[in-house]
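Note that one protein chain of the assembly has been removed; the remaining protein chains are unaltered in position.
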Amino acid sequence: MIRNIAILGASGYTGAELVRIIATHPYMRVAALSGERKAGQAMREVFPHLRHLDLPDLVKIEEIDFSGIDLAFCALPHATSQAVIAELPRDLKVVDLSADFRLREAADYEKWYGKPHTATDLQREAVYGLTEFYREEIRAARLVAGTGCNAATGQFALRPLIEAGVIDLDQIIMDLKCGVSGAGRALKENLLHAELSEGYHAYAVGGIHRHLGEFDQEFSKIAGRKVEVQFTPHLIPANRGILATVYVQGDAAAIHRTLSGAYADEPFLQVLPMGEAPSTRHVRGSNFCHLGVVQDRRDGRAIVVAALDNLTKGSSGQAVQNANLMLGIEETAGLMLAPVFP
Amino acid sequence: MIRNIAILGASGYTGAELVRIIATHPYMRVAALSGERKAGQAMREVFPHLRHLDLPDLVKIEEIDFSGIDLAFCALPHATSQAVIAELPRDLKVVDLSADFRLREAADYEKWYGKPHTATDLQREAVYGLTEFYREEIRAARLVAGTGCNAATGQFALRPLIEAGVIDLDQIIMDLKCGVSGAGRALKENLLHAELSEGYHAYAVGGIHRHLGEFDQEFSKIAGRKVEVQFTPHLIPANRGILATVYVQGDAAAIHRTLSGAYADEPFLQVLPMGEAPSTRHVRGSNFCHLGVVQDRRDGRAIVVAALDNLTKGSSGQAVQNANLMLGIEETAGLMLAPVFP
Amino acid sequence: MIRNIAILGASGYTGAELVRIIATHPYMRVAALSGERKAGQAMREVFPHLRHLDLPDLVKIEEIDFSGIDLAFCALPHATSQAVIAELPRDLKVVDLSADFRLREAADYEKWYGKPHTATDLQREAVYGLTEFYREEIRAARLVAGTGCNAATGQFALRPLIEAGVIDLDQIIMDLKCGVSGAGRALKENLLHAELSEGYHAYAVGGIHRHLGEFDQEFSKIAGRKVEVQFTPHLIPANRGILATVYVQGDAAAIHRTLSGAYADEPFLQVLPMGEAPSTRHVRGSNFCHLGVVQDRRDGRAIVVAALDNLTKGSSGQAVQNANLMLGIEETAGLMLAPVFP
Partner (left out) sequence: MIRNIAILGASGYTGAELVRIIATHPYMRVAALSGERKAGQAMREVFPHLRHLDLPDLVKIEEIDFSGIDLAFCALPHATSQAVIAELPRDLKVVDLSADFRLREAADYEKWYGKPHTATDLQREAVYGLTEFYREEIRAARLVAGTGCNAATGQFALRPLIEAGVIDLDQIIMDLKCGVSGAGRALKENLLHAELSEGYHAYAVGGIHRHLGEFDQEFSKIAGRKVEVQFTPHLIPANRGILATVYVQGDAAAIHRTLSGAYADEPFLQVLPMGEAPSTRHVRGSNFCHLGVVQDRRDGRAIVVAALDNLTKGSSGQAVQNANLMLGIEETAGLMLAPVFP
């Protein structure tokens, strides 16, 4: 049975990525697309690469008849998202890709996003959408909050290790490198090709990146105590990709064993043989995450490296994976697209 | 019914692209992979991005039992390819991706490739694999010769125009820009990232590129007279993509009408509205070709621009499209993957 | 003797490139910098790569005391430029990098730029700044109009050939590929890294690019009759560089001989041996232009390829070259910086 899907905020990169995935999904079809500023346009005008698809035109959200919609993906900016979702039918299944429902506590949201949450009941209702760790809750959920793309990458590297107690919780340093599509389609000087190409830099240095809110929430919850990692993201002259290089203190063999065990049955999380490190080029355009563990020359220290595509496994792929669960579809449906290399 | 596929020469980029496409093809499975120098290795060692697939290890060709194989893709270098195919079972369906069987005449092969053809009977047997124009022959063929990637792009832009007689056959200039994956995985200084990145140049200037052999053969055949185009390829700092900018003399409206009419029912050939020009970024990773027609300010002159992905529509996607026909499968099966953008 | 230089509109890429060149120029120093929106900022805030230089802060133009200024570079947008220059002291030497004074005729300006010229007296006064062809006029000029970067490239390839009468004036096709810095630092969606990287396309197709105004003016003037070339620019995923591939009809040997002769004593125009084609990567960051001539397989046809750096020889380097002449300095002073490769 084909489910009817609405994508709210379809004119951004995560919206386009959702359409790309659904284009060959066996059980979903795009039934409605919204885009405030581009309402009235055909999707092929906004994204010419989708020209071959028979898609509905972009409309304003209020023009959508949700009665025939089985699930809505909400790919709007944060703050906007909570206002929009609050107005949607309360029985509509929603996967939100914004930051609005990732943090459980209203105080945490205000701390990291700088203003009070305006839909705290929805915040309480939402399930955190890191599929591999919230599978059962997601299956039963009406509203799922997609994770931050950096947050997903770091958690794939660290959650089983914190859970198993094989690393020192006070000495976790995550140095992360992300491609520019993670910053979206916004018109900012520092996203111009001439500014970014052939150059790279750290940003949000010093522990101020908002995805730290997710790390703090999740890692502390698992550990049963406060855990604060150090985290520095870097912008890299590539379109897609996140590479997290995580420095931990613990036994490398135990770390590798723990990750391998935890992900043995996971279709999308691939642990490399001990000593190998992954590359972003090997996951591009796919829903896979590659993880590697290497022992440092200094005893008791190890490096965990995780690579994924920020737009797929880090965002829209994860969203479809969650939607599959929410709709009672096989979890991997539509998501086994192989990475595009070279 | 699932067909068993062998890929000979699977350690190059077109081999990897075949595996990528077959990974989500509903009716094909990879049953054998060969790679002379990499025989004995697992495919994931050669192409870590295929790590999630359950693939046979690379073997030498002579180790493959072809009795259970329904079709073989041959992604070997030219000259090697004719020698290998000559030794394969004579009833095995073969799609060759090399240049060995593209030219009908032994003399033409020797002229463009610098040595005599050693399997002229196969050369005579082979069908030229430009799917949209040789569909019926391909359906009936045992041996299909995949076209050059540049040759495919240029022919999509020009064949209907030559056929319809709407352009001056003596004034065709094709300026083509291709990404670096078209040059393969060979270890050459001019393919190094440090050499290519942030720079671009013309190569094989002056009418010496081998794909001219295909243009001459095909265009002359259609026109019923000798047609020689001017053709200059350029190497561009991008991995995938071919953009052919073709300067022709003729009525732009007639040209657009002719192309639109010819491709009205083609699933992969998309003609843009009059006056629009395509971009390689909108076809990357897909089997689509976008075509545009623009009138020049000088009456009687027009520019036709065609864009496709050299590894997909220009090579491995075309190969699968041909194989679908040869195996009695729906032509588009496995090939409706949407382009990856950004 | 050190000359005091003002740069008006110093917050764009051509402004930064002027500062880069002047930084090691033996006879110039930056005495004033203007930037309307960034007035009050230090140059290192706008361009951190210039942090090591002792530069004046950005101010508004009206705050500059021009009495001590020997020459002003005007790197403002077109239309703005004519208004600003009209208000400058009438004895101040000015090199304008905008499009405002490139076209001799008011009607031509209005045709290509869509509105009437508001300083037609200055338009008449201005000398066209293609140094190698207007050297004596520039030496005597007060106001010099820097050429379009594409216009410079194409003229280096073609002027001597038109002058010498060795090519067919009605069959000139110029296919040009330019890097993204040529589009400036404007916030446009199509200049984002995620949009441009790994993709390329033709733009202003059909003879509507404004630099055609310069080609028409200059080529017709040389030929003594109307000459209209075909011209298609392409945007390439590289920051710097212009590569013009020019298709002409004429004897290749005569063409090569003509170019070699014309540029034999030119320090910046380097003609390659017959049959070789240049690459943008070999001129990056420099004031050199490399030119090549290749005979086509079809008799009587040749390809001329010219490569330069749009920000240097195509814009700010040319501007300094002109300023050197206007100030009685050796023409090459400060401009012999070698290209940056890789």
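The letters A, B and C name the chains in turn, as written, and every chain counts its residues from 1.
In this section, a contact is a pair of C-beta atoms (placed from the backbone, for glycine too) under 8 Å apart; a residue touches a chain by one contact, two chains touch by 3 or more.
Just so it is clear, the structure is predicted and the values come from calculations on it, not from any experiment.
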Give the labels of the shown chains that the missing chain contacts, considering the complete complex.
-> A, B, C
Which residue from B:S81, B:N239, B:S286 or B:Q321 sits in contact with the chain not drawn here?
-> B:N239
Where the complex has a chain not shown, which of A:P26, A:G199, A:G261 or A:G328 is the residue touching it?
-> A:G199
Of the candidates A:E36, A:D108, A:E125 or A:D175, the residue in contact with the absent chain is A:D175
Using the touch definition up top, pick the residue from B:H78, B:R185 or B:R298 that touches the left-out chain.
-> B:R185
For chain A, which residues touch the unseen chain?
-> 171, 173, 175, 177, 179, 194-203, 205-208, 212, 228, 230, 232, 234, 236-241, 243, 245, 247, 275, 277-282, 284, 292, 294-298, 301, 303, 305, 307, 341-342
Could you please point out the chain C residues that touch the chain left off the display?
-> 13, 16, 19-20, 23-24, 47-53, 181, 197-198, 239-240, 267-268, 270, 272, 278-279, 281-286, 288, 290, 311, 336-342
Write the list of chain B residues that the hidden chain touches.
-> 13, 180-181, 183, 185, 187-189, 191-198, 237-239
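Rule of thumb we're sticking to: only the chains that are shown with their structure count from here on.
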Taking each chain's centre as the mean position of its Cα atoms, how many Å separate chain B from chain C?
-> 39
Where does chain A touch two or more other chains at once, residue-wise?
-> 13, 181, 197-198, 239
